[in-house]
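Scroll down for the structure; my scribbles are underneath it.
With one protein chain removed, the remaining protein chains of the complex are shown where they sit.
To keep things simple, chains are lettered A, B and C as they appear, and every chain counts its residues starting from 1.
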Amino acid sequence: MTAPVLEVRGLSVSFGGAGRDARGAVEVVHGVDLTVEAGTCVAIVGESGSGKSVTARALLGLAGGGARVRADRLIVAGSDRRDASEREWRRTRGVGVGLVLQDALVSLDPLRSIGREIGDPLRIHRRMSHAAARARAIELLELVGMPHPTITVDRRSGELSGGMRQRALIASALALDPPLLIADEPTTALDVGVQARVLALLDEARSRGTGVLLISHDLAVVSRIADTVIVLDDGVVVEHGPTAEILGAPRHPVTRALIEAVPTEVPRGVRLVVRDRPLDPEAATTASQADSSSPGPDAPRDPAQALPPVPALEGLALLKSFPAGAGTTHAVQDVSFRVDAGRTLGLVGESGSGKTTLARLALGLVVPDAGEVRLGGEPWSPLPERDRRSRRARVGAVYQDAFGSFDPRWSVRRILGDALAAAEREASDAAVTALLDQVHVPADAAPRHPLALSGGQRQRVAIARALAGSPDVLVCDEPVSALDATVQARVLDLFDEIQREHGLAMLFISHDLGVIRHMSDTVAVMRGGRIVEQGDAERVFTAPEQEVTAALIRDSPRLVRGDGSAGFR
Amino acid sequence: MSDLELSNRAVQGRALPRPPRAGTVLALAFVAFLGVATIAPGLLQTADPLAIAPREAFEPPSASHWFGTDESGRDVYSRVIEGTATSLLIGVSATAIGLALGLLLGGLAGLGGRVLDFVVGRVNEVLFAFPGILLALLIIVLWGPGPVTATIAVGLSTAPGYARIIRGELVTVRSSGYVEAARVLGHGRARVLVRHILPNALAPIVVLATLGIGQAVVWASALSYLGLGAQPPAPEWGAMLSAGRTYITTAWWLTVFPGLMIVLTTITTTVLGRALAARDGARP
Amino acid sequence: MPRSRTLRRVALRLAGAVFVLWAVATLTFFAVHLVPGDPAQAILGGPGSQASQEALDRVRADYGLDQPLAVQYLAMLARLATLDLGDSYALKTPVAELIGGQLLGTLTLALLALAVAWGFAIGLALWSTSAGRIGRAIAAGIELTAAALPHFWLATVLIAVFSTSLGWLPPVANDSASGLVLPVLTLAVPLAGFLAQLMREQMLEALEQPFTTSALARGETAAGIRLRHALRHAALPAVNLSGWAIGYLISGAVVVETIFARPGLGRTLLRATELRDVPVVIGVVLVVAVVYVAMTVLTDLVSRAVDPRIALEERA
Partner (left out) sequence: GCTPAGDSPESSGDPVTGGTLVYASGDGEPSCLDPHVGGNYPQALIVGQFLESLVSLDESGEVIPWLATEWTVTDDGLTWDFTLRDDVSFTDGTPLNAEAVKVNVEHLKNPDTQSSTGYLALGKVDSVEVVNDTVARFHLSAPDSALLESLTQPWNAIESPAGIARGMEENCLAPIGTGPFIVDEWVPQDHVSLVRNDDYNTGPADRAHDGAAYLDGIEWRFIPDSASRYAALQAGEVDVIDNAQPDTLDQAAKSGSLVEIDAPRPGASNRIELNSGQAPFDDVRVREAFIRAADVNDGIDSLFFGTAERSYSVLSSVEPLAYSDGALFDTDLDAANALLDEAGWTERDADGIRSKGGVPLTVRFPVSTNQSIPAEQSLFEQIQATAKEAGFDVQLEPLDLSGWYGALFANEYEAVSAPYTKVGPDVLRILYHSDSITPAPSGYFANLAQLDDPELDALLTEAASESDPDARASLYEQAQQIILGGFYALPLYDQQNHFLHSPKLEGVRAMPTVSTPTFADAWLAD
């Protein structure tokens, strides 16, 4: 092995505080050690806010304004950068280190062609002409597997899909072939298929000899590619070692929690949140209440529960298309489904496959062009809105963007009170508190604005609102996609608990196969507006009948434990 | 700005609350002053703003006449104070007219169907195609010059701008998650409109109105210059300014002080509008 | 973009433009006819003329003014449809000729002012986003004050300073380029205030975007980021504003042309309304509307070129 491309000892980063003595400063990274050898991949994992991104940015001198970065050793691109001037840093960036930022979708200037964005480092550091930089950009785009590089090079990020943007961003980080590539959450918000391709790309870079520092909160992703894992908690390295070792035999509770939170391998009905380490007060409430109220949360439910005579929610040969410019988009074509009480239908599919449209059809927000949605055996979609309104309490909905679904001027109390009133239930403070209690949100959240709640709490309030009308059916469109793994785990547990308690029928939409597999009794796989495969969850996942489904399953990252040889196979 | 600062901006975004600025405080103080000048000008005046004293004409600013005297020997300071009510009234009413019409047009476009949206869009474009002064000229030849017509003219010419903004807000709010959530809960159209769409879409109006008042005052003063606005001896700032301009070579104070009031008022309303916008987290 | 959709958009745009022009002509026609004052008298030497009854009668017959208003209106539309703006009542010359002579002056003034305002605004925005706290406060103060200046006041001050006191520039416009400086400045400064405010906000917003950090991570300098990234983002809304700005500038031109004694549409209009010279009023209003419509189409094209997201959004 050659000299490491990155060697950091005792890296600390603090923010705020005034003057040299840094009183009042908050240290968010404490004494982190980090070594990346050429041709290896080191992964930093940890919960949201644990300091992963700050650490990564500190390695390029971009920790942020007012940041105080201290280290015993900070060897980046061959020299110690502890006292590097702004100018020296600039010479390092892009040359010695390539950075792929966390927010891939917005990390490219939407007003410049990606050719220019990729060409920038060449222009800046190599003084390349515009034409030469463009030619090199095309090569780089080819390298990252961008379709039609010669055309795409002149496109701007707004015209590209998320996966394409991520690839362009990686291409720009690789433009000068830096010895170290830092990729901060390069796969979040991507389709499984695209996710797999991006990981393959990083793997390729590594095999070309580039040192890769991968940052992720998703252990499943990490397990596929990293050689070494570093677990960060609250800015402190709590555990580190070879990937297989860490994932196979986690010693620290944080690591364990992270692993448990991955729903992929966890059977239906099993709690995801480890109880031996309350992660925060929110989780503590959940855990203790769940313990006392539900009889056997860990026990898988009896699959042979008697089926109710009528399905709670049913779609019959649904068809919906939208005008799109000159033509039409067939968002939903000939889709039939059914959800029974106490059961969950999981809906997966790549982006744009029609999942949300189907959810909106089910909610009676859009009227199908053909076919019918039935609720509790009665017509639902053919009803005029006026008649539907009185029955709306029977269907609840939870959306991905909980925050956006709250009136920005309203407090939690008002939001829930309004929902109760809509269901013609008494909207007293007590009723609101009871609702909050149901989703394990402390009553003192009631007067607060959703802004003042954590992401998990917000989603809980959204669930509480959906429950206000005591619905029979819950339609959930990507309800956990915006949450990080550990919070996601808690919310998934909550869904489980509530379904059990109320015997709800759930239409559960996600692009994450792990989540779907964990949550669903039956699964429907959508593609291009059609349901390509539908059936019992276990059956679909273990023996997919369609190639589409098989590919989805193949691509979706799975936690690889115990296997000594990490890597992308 | 250094790279570090840049990246800091990029990293921490605008989440940090802004402390109240000195500018905002000053602006509030000036508004308070304007308020007193409007409601009880007598408290601030040192002389009768209409009292004529030809022998004391064109006196430069002094201890007895802070802003000097005008061509008829009237106290400019007292006239400026007296003019606050008229000038602000013009500004406020013009903005109110513009907003009311903007609300009507924007509301029809934003809440009506596609056809209505298209039609109102064209109507708006027609209004836009009449630059303010054209509209003002037409209105003023119709009804004669004066503060009322000037107000209407300024109001009408600002309406399409407001309409466009309001329509945009309505469309955004209408397709927002919380409106959909309210429909899913089973609330009726009217209730959703009244409880969610209107309050949220119309929140920026306060900001718009604040920003608009200052500009309306400026526009009204331009009309006064062309002899189309408020008429002397009414102590309206624009009218005073245009009357004073005649004597620019000999009596600078006739132009400087009313002009200063217009500029300060406009700056103040802008500063306050911005502060309001920052508080709402919205950008107009 | 598919061809048919582009064609459809172009067709819609054209139809919209024709509608706007028709509506503008119609509104102006009826508005001017509501105005007290006899067009026949305007033709016979304007107000206060001592035209005889026969002369008035003859003129009414000649110009069709004795016809019902609806007939006159249709006649006007028929005329306009053949791109004939008619003859001026007061000057007896074709309106098209009259306006043609004035249009260039006003457009030169307005476009130069627009360009200068852009220059100022860009400079100010670039400077203020790189300056420290104090610099930024100063920039904000300059912008606010500039935007609050009434044109006629500014013109007065500029003349007093640059012509009367310093003697650098001619106070009234003449054929030389130096005569354009003060009128253009008068129009440009308040607009620059507006634009700079907008641009600075947009630049700061753009500087908060992750792509800024991304560019820094590639080794881009702070200045490079402002120039190559933030400025584009700031330019976009300013481009959109430019359509409105043309209307604003033409309004301002009425005042500026009067003060600096420049020939132009503004003064023509002012005079024509005073004389109740209906064909000229309608002609000027229509020409301004055409300019406005052309400008919006132009800004639309520019902003589409700058930002493909606009077209994408429209498709969605």
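Following the convention adopted for this analysis, a contact is a pair of C-beta atoms (placed from the backbone, for glycine too) under 8 Å apart; a residue touches a chain by one contact, two chains touch by 3 or more.
Values in this document were obtained by computation on a predicted structure and should not be read as measured data.
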Chain not shown, its touching partners among those shown: B, C
Hidden-chain contact residue, picked from the options C:G16, C:P263 or C:P308: C:P263
Residue among C:R200, C:H233 or C:R276 touching the omitted chain: C:R276
Residue in contact with the excluded chain [from B:H65, B:R164, B:R195 or B:R245]: B:R245
Sole residue of B:G23, B:G132 or B:P145 that reaches the chain not shown, by the stated touch rule: B:P145
Touching residues on subunit C - with respect to the absent chain: 35-38, 41, 44-56, 90-93, 98, 101-102, 156, 159-160, 163-164, 167, 170-172, 174, 258-264, 267-268, 271, 274-276
For subunit B, the residues touching the chain missing from this view: 50-52, 54-55, 57-58, 71-73, 141, 144-145, 227, 231-233, 243, 245-251
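Going forward, only the chains that are shown with their structure count from here on.
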Subunit A and subunit B: spacing of chain centres that average the CA atoms, whole Å: 46
Touching two or more other chains - residue numbers and ranges from subunit B: 2-3, 6-7, 9, 11
Two or more partner chains touched - positions in subunit A: 57, 62, 90
Of all residues in subunit A, those that touch subunit C in their complex: 57, 60, 62, 90-95, 97-99, 101-103, 106-112, 117, 120-121, 124-125, 155-156, 158-159, 169, 172-173, 175, 324-326
Subunit A - residues contacting subunit B, complex: 57, 61-67, 86, 89-90, 363, 365, 388-393, 395-397, 399, 401, 404-409, 418-419, 422-423, 465, 468-469
Contacting residues of subunit B [partner subunit C, same complex]: 1-3, 6-7, 9-11, 13-14, 23, 122-123, 125-126, 128-134, 137-138, 141-142, 161, 214, 218, 221-222, 225-226, 238, 241-242, 245, 248-249, 255, 259, 262-267, 270-271, 283
